[in-house]
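Below: one structure in structure tokens.
Of the protein chains in this complex, all but one are displayed in their positions.
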Amino acid sequence: MALLERNEWYDIARDTNWTPTYVSQENLFPPTMSDPYQIPIDEWETFDEPYKVSFREYVRTQREKDGSAYSVKAALSRSRFYDQACEGWASVLKLHYGTVALTEYQACQFQARMVRFGPSPSMRNMATFGMLDEMRHAQLQLFFPHELVHRDRQYDWAHEAAHTNNWAVIGGRHAMDDIMMCRDAVTGSLMVSFAFETGLTNLQMIGLSTDAANMGDFTFSNLITSIQSDEARHAQLGTPTIEIMVRNGYKEDAQKILDIAFWRVWRLFSVSVGIPMDYYIPLEQRHMSFKEFMHEWVNRQYVRQVEDLGLAKPWYWQHFLDDIENHHHCQQGGIWSWRPTVWWNPPGAVGPKERQWLEKKYPGWNDSYGTYWDVITENLLADREEKTHPECVPIICNMCQIPISNRPGKAWKARPYQFEHEGRRYNFCTEPCRWIFTTDPNRYKDHETIVDRMYSGEIQPPDLDGVLKYMGIGVVSEGGRDGYNYQWIEGFRSAAAE
Amino acid sequence: MAFERVCSLDDLWQGEMENFEVSGTEVLLIHLDDGSIHAIQSICPHQEVELVNGSLEGKVLTCSMHLWQFDVSSGEGINPTHAEVAKYPVRVDGEDIFVDTKGIEPKFTLA
Amino acid sequence: MANDSNELKPLKTWSHLAGQRRRPSEYEIVSTNLLWSTDGDMPWALSPNIDMNKWYLKYRNQSPLKHEDWDAFRDPDELVYRTYNIKQDGQETYVDGLLDEHNRNEHDTGYGKDWLECLAKSYTPARYLIHTMQMGSAYLVQMVPASTIENCAMLQAADQLRWISRISYRTKELQKSFANLDFGGQERNRWEKDPSWQGFRKLMERTLVTYDWAEHFVALNLIAKPAIDEAFIRQLGKASRRNGDMLLALLNDAQMLDSERSRRWTKALVEFALNIEGNRTILEEWIKKWEPLGDSAIELYCDGLPDSPEASSEAKIAVKEWRQSIGL
Partner (left out) sequence: MTDNERSNSVGPVLRTGEVADAVIEAIQEDNPGRKFVIDDKVSYVRIETEGECIIRKETLSKYMGRPFSITELELDLTSFSGRVETTDNQIRFFLERSL
């Protein structure tokens, strides 16, 4: 074929900026939607996306990707795999689909913001593919759980979760509305394309794929790595934006933007990926600990990319390293205790063998988190299941919307992080969450946590039943129970018998 | 006539098909997109294969094993044409679906 | 506990589709009710007075065009991402074939001087015009009140990038064949200054700053897009047939297929909106406001086409007849 190569005509297709005369440039690209830094337009025209693709190549490649991803479609509907899969794995899937599917769809609107308001034509073209990619991800991640919904109503949350006021959803929406839906095209491209898609989606989409393959769930493993191959391309929108900002004197802004987004997404991922990796996946199938994945993907890969662009690690790096060791262990305890409030069945799964593994991967685990589970194990062994449910209402972080908790045991260092603003006191789980609030209190001040809503009267009746219903529990599906029906305590019973 | 209640309309939506046992006979109940409901023998006349595992496009049911095709509304074979599936009378009363299997035997056609 | 007393039956599909008592299509399963920002009074979970909440409240929630259930809208083509790629991959293979064949026949060398001037003036600058359509469609994507509308707008935006790419491709080929004519260099100036483009540029700049989602839809899909279809795609296509440029004629025919799909969902959305009392007046007023800009764009563009005295009136009539055919 005597067709031109892409590079011969590509530059023409991304040379589409013009000078408007019938309307003002400012009205055509309002700073609040486009570029609040007001970097000169000829600077934006140097934007060179490092990963190029043409429409022609895109539809061919994507068709082939979908051919492979959907090839399991017919087999899936009759597959016995999901009948036989353990509830720990089913919980991984329910949590994944419920938090991811509609988030991907909202991302279409964010990509569209870059297509309309991006100051560089290259950004607008690349984001057009990004927008289509997100449509793909939403549709794939709705299609597959839909095949499972007749087996188990909890899969209905793949579609419904984002429409409920479940506490986990409130947390996810708050973070996504903050870094993605309510940002201008330029700021958003750093927050989403770089911090989120380059930095952290790898954990969920590649990290979980190894566990999925070990579990025998090749459908899921294939699905999420196929999705990530799109992200690897469209996430490249962030790199040139950073370079242009740094070159034009906005290095500090770029750094701050990345630091905010990275922390916000990290807090979500440590729950949605950290807990599954270290607790829900059966011990025999665990490949690496969450901490090991974090070191591979973030500490080695992501940070190195940040530094190569002339930026630095976030100022809160020590807090972050500490959080890798702790946050998801705290939240595993919390979510398990509050299991009736979630749409999956979280296994406690801290039998003698699992505790050995956790101690090896996270030295000191037994002396801290272990003490928390000791009490629960004791109650379960004595048939006092009712005592494993908490009696008090937790304090929720006004930023990440996740219950504030701390490492138990000897190293206990409960310390509230608070901030007073216009007569209201806000509570935070960590210094970075408080810091984000102080960067723009007006942006965050009016939001109410799920607990605020109990006290303000929005949730009626303000009792446990009322709260559960408000969160969609008993409406969309039943709430969670222990995924293994407490069988993980049997190891302790037999040890005690000996 | 011996119509027996099989299920309700809520159990079998438009576009769905499902096996039911009616007076000791295995019956495949099909609710087409046009709203009509049909009952046919559950086994393909070709070999011992459950038709429920086949695919339904409009009123054409294709067996999953050797891709034999039948017109569900008439019971006639489309490919091969000499094949045929037994049809059972269906009655809908309010929300309930009734089927009569009395005196009707499944048909078999060897290739 | 609430969940003990509640009887929850097994589901056959998403709970929100269960009321239909019909096996949902793949399209319904993956396309319906996907926006979280239309669930409550406040679009986004941040303070009501931040810019983005104010923007969505003003330009989406408070748009004069009303419907109590925008989510009930359905794309008549029921396209999903998967089927869009299959369709367009096939179409792009066809276009590759056209380009390849014409290249092998040394098609470009047969162009006369006048026709080359027409291509430079009326064809290659179009990537700017089509790009404004891409931007405008993407504005709809982020602002429409239902995911089923958003999907149609998304594929419409993607179609525009398809044709920007093909026009750029042809621009490069012409540049290689006729180095003296500044193909690939003179387009921006033509788009900004040549009288034949000023009607479209004015129309599109005005459309792009029309931020009410429904008025933006009217300006884009009921005025600008059909005007581009009829003037740029159809009348330029006719002129190229007359001038022996079969390649451009066939390329524009292929582009028209995408436009026809866009017209199908536009028609469906208009019919959907017209079911609500009061919407007709709003749509008709907007059309009255925008129609002169659309007509003027057609006139200026078509008057620049060679040997096409009837082009302008044909295009204007075709646009009007199409709008009438969808009830406006």
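Going in written order, the chains are labelled A, B and C, and every chain counts its residues from 1.
Following the convention adopted for this analysis, contacts are C-beta pairs under 8 Å (C-beta built on N, C-alpha and C of every residue); 3 or more make two chains touch, one makes a residue touch a chain.
If you're wondering where the values come from, they're calculated on a predicted model, not measured in any experiment.
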Where does the absent chain make contact, in terms of the chains shown? A
Sort through A:Arg153, A:Lys313, A:Lys387 or A:His421 and give me the one touching the missing partner chain. A:Lys313
Of the listed residues A:Val303, A:Leu381, A:Ile395 or A:Leu464, which contacts the missing chain in the full complex? A:Val303
Of the listed residues A:Val92, A:Met176, A:Ile206 or A:Leu237, which contacts the missing chain in the full complex? A:Ile206
Listed in rising order, the chain A residues that touch the chain left out are 5-7, 50-53, 57, 60-61, 64-65, 68, 202, 205-206, 209-210, 212-214, 221-222, 225-226, 228-229, 232-233, 236, 239, 287, 295-296, 299-301, 303-305, 307-308, 310, 313, 317, 321
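Basically, only the chains that are shown with their structure count from here on.
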Computed distance of Cα centres, chain C from chain B, in Å: 45
CA centroids of chain A and chain C: separation to the nearest Å works out as 33
For chain A and chain B, what's the span in angstrom between their mean Cα positions? 47
So which bits of chain B are touching at least two other chains? none
At which residue positions does chain A touch at least two other chains? none
If we count contacts the way the header does, which residues on chain C are in touch with chain B in the complex? 12, 20-23
Which residues of chain A touch chain C once you look at their complex with the stated criterion? 1-4, 8-10, 12-13, 15-16, 18-23, 27-28, 32-33, 54-56, 59-60, 62-63, 66, 70, 102, 105-106, 108-110, 112-113, 115-116, 121, 124-125, 127-128, 131-132, 135-136, 138-139, 142-143, 146, 149-150, 153, 156, 159-160, 162-163, 170, 173-174, 177-178, 181-183, 340, 442-447, 464-465, 468-469, 473-479
In the complex, chain C residues that touch chain A: 1-3, 5-6, 8, 10-16, 26, 29-31, 33-37, 39, 44-53, 55, 80-82, 84-86, 88-89, 92, 95-96, 99-100, 103-104, 127-128, 131, 134-136, 138-139, 141-142, 147, 150-151, 154, 157-158, 161-162, 164-165, 168-169, 171-173, 184, 188, 191-192, 201-202, 205-206, 208-209
